[in-house]
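Excluded from the complex is one protein chain; the other protein chains are retained at their positions.
The block that comes next holds subunit A.
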């Protein structure tokens, strides 16, 4: 993984084999050769291609980590293909073993290349620049002139001009030679880039191991959530090292949620005024004090390593059921948006009959109110929503009575009734109505179902990623290293001073070599040459 060096430091396969040593020797040779093969640049290139190619289906095929619904749809659409793809991990590319194999090999290859190069560079930083070649005329950049000054004066000139270069001076009989090199920062940047990349990946992985991410719906108007355990969440994704017993303690309360929409229905702003209590507040017993915060998109709440985000919103209709015996029950549970443009929502609000202790009886008299909620109804006989804001709410609901299946021990969606109970006749429709707030419908047994109004809810995400600050630091270092390694040029310069005319004059030969690809060293060399040789230069050539 060493970028842009004229002479790749990665060793190629070496024909030289250990002569003796028998079986142990040949095992050693195999090991050594596979190590060399793995750390060779060509292998790194192939692995880079595999990485790019392997990641691509992650963008083209639906991924479980992003959208389970789309994956399910893919299974229904391509039943002949999906199971095979699934077995190969194509719906979880970034967790697939073969993808991990590619990037782990790449990392090993990278480390195998970068560590030796770090050692090499550390040595080079201490070593003297390479001695002057015998024939400077053979260098890609060179020049020669006879100066009207003694060798000491000429040497002083060279010394002054080579300030800022790492240089060495040597006596060579009567002659004097200078060798100089510049641009060590390039390799340093290169190494910094690659080492930071390793650091970044380690930070990324650690964040995944020790982090968690949970989502929870909280009612506006005073709904609360406390980060005490996994059960508080609607959905929770934990890292491998998270068991949910040690979450950062804090509580949030959603006081008010405001939305603004443009005339065309596009959202313009989402704003939740919330209160929160930190772990320290809770430990100190300040349970009545709430710190105010304005939670909005792009403006999360950051608390002791956890972050609270406002990710979504929707509506929860409130229904009050008055049973024949006069008892009332009020239900308010979130319905889910089915049309993100108009926030037309669907859901099911479920009721248990009050005061019925006999389970058999109870299971014949459970109620569910299910259907559609339009925040801004068109006002027609078929309820549709024309605008996402809560301007003219109306619900179109079926009231179902019977066994909701809540006692079956199976989990069921909060947004739907158990369709199998409807199919088997255990749950039957007893009323159908379109209601605006305040309107009610009376069932055959005298039960009254009233639509009271609509409350807003917000979808909060709580994230915890202990690795992300490290990732940021390494990303910045990586960028700095990349900048250095791509802008700085590594180049060498040599000068040989030979006395002529009994020391009255000095023959100065200079030569230069760019050590990096397409370095554009020519102009700098020309300036150096002009400064040293003035206009005396002759026989120069540049490539």
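Note that in this section a residue touches a chain if its C-beta (ideal position, glycine included) is under 8 Å from a C-beta of that chain, and two chains touch if they have at least 3 such contacts; residues count from 1.
Rule of thumb we're sticking to: contacts and distances are computed from a predicted model.
Asks: Which protein name, taken from UniProt, belongs to the chain you can't see among "MinD superfamily P-loop ATPase, contains an inserted ferredoxin domain", "ABC transporter permease", "Formate C-acetyltransferase" or "C-type cytochrome biogenesis protein CcsB"?
Replies: Of the names offered in "MinD superfamily P-loop ATPase, contains an inserted ferredoxin domain", "ABC transporter permease", "Formate C-acetyltransferase" or "C-type cytochrome biogenesis protein CcsB", the one UniProt assigns to the missing chain is "C-type cytochrome biogenesis protein CcsB".
Asks: Kindly state which of the options A:195, A:274 or A:482 is in contact with the chain not pictured.
Replies: Here the residue in touch with the unshown chain is A:482.
Asks: Among A:41, A:333 or A:397, which residue is in contact with the omitted chain in the full complex?
Replies: Final answer for the missing-chain contact: A:41.
Asks: With respect to the chain omitted from the figure, which of A:35, A:94 or A:184 is a touching residue?
Replies: A:94
Asks: Can you name the residues of subunit A that touch the chain not displayed here?
Replies: Looking at subunit A, the ones touching the missing chain are residues 1-6, 8, 41-42, 44-45, 48-49, 51-52, 55-56, 58-60, 63, 65-66, 70, 93-94, 204, 213, 262, 264, 266-270, 296-300, 307, 309, 311, 461, 463, 465, 468, 471-472, 475-476, 478-479, 482-483, 486, 517-518, 520.
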